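Notes follow the structure.
Only a part of the assembly is drawn; its chains keep their places, and the rest are absent.
Lettered A and B in written order, each chain numbered from 1.
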Amino acid sequence: MKKIEAIIRPEKFQALRKALSAAGIGGLTVTEAAGTGKQKGQKGIFRGTTFQLQLLPKIKVETIVEEQRLDEILDIIIKNCSTGNIGDGKIFVSPIEETIRIRTGERGKEAVL
Amino acid sequence: MKKIEAIIRPEKFQALRKALSAAGIGGLTVTEAAGTGKQKGQKGIFRGTTFQLQLLPKIKVETIVEEQRLDEILDIIIKNCSTGNIGDGKIFVSPIEETIRIRTGERGKEAVL
């Protein structure tokens, strides 16, 4: 299995979610993040009480998929999240060694979807 | 070392934390997340100002452990986080190549706990 981690524009999330769902990818974990790429945060706001910094608000979307579906899912993300302007985001792919559905104890392939 | 990432029901966190602590696992990082599995979010609320979506609130618990303790810790999570109802969550395991305690610069085994 692979973890696909996409740091995207918040306003692109709904379109991405629909496209992934249409492709049969229902399993998603979403986190609020903030970041900088080459483009440094300008008027960025991050909702922390403990620190204030010039970062741009982003959404981190994580989906664990079977390796055979990796390229297809990467294409869906690129297609749905790019505007052509700086700040469209990044995708990182990393290995996942085990997946478990807590309710049933199922592992691997059976547990991913 | 392995990273265990568990996406669980928020209301199960306290029990899980106690069980892990009793097993000598004190090192935990917790993040607020939102997600969907096969079960699609219904009246989900996520505390974002930047986007509103139908996702269910979840807690992501990450703990880096030595490989020899992996199965034991997975069992503790499954036991403490399952209700038998859909939405109990998922566990993902991934490789960690280095661990460093910032205060001392210790690495590896010495830095995990």
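Quick notes
One rule holds for everything that comes next: a residue touches a chain if its C-beta (ideal position, glycine included) is under 8 Å from a C-beta of that chain, and two chains touch if they have at least 3 such contacts.
Keep in mind the model is a prediction, meaning the values are calculated, not measured.
Of the identical chains making up the complex, 2 are displayed, while the complete assembly in this file numbers 3 copies.
Quick note on the criterion: only the chains that are shown with their structure count from here on.
Chain centres here are Cα averages; for chain A and chain B they lie 17 Å apart.
Note for the complex: chain B touches chain A at residues 2, 6-8, 31-38, 40, 46-51, 53, 55, 58, 60, 74, 77-78, 81-95. Residues of chain A touching chain B in their complex: 1, 3, 10-11, 13-14, 17, 21, 26-32, 47, 57, 59, 64, 94-103, 105, 111, 113.
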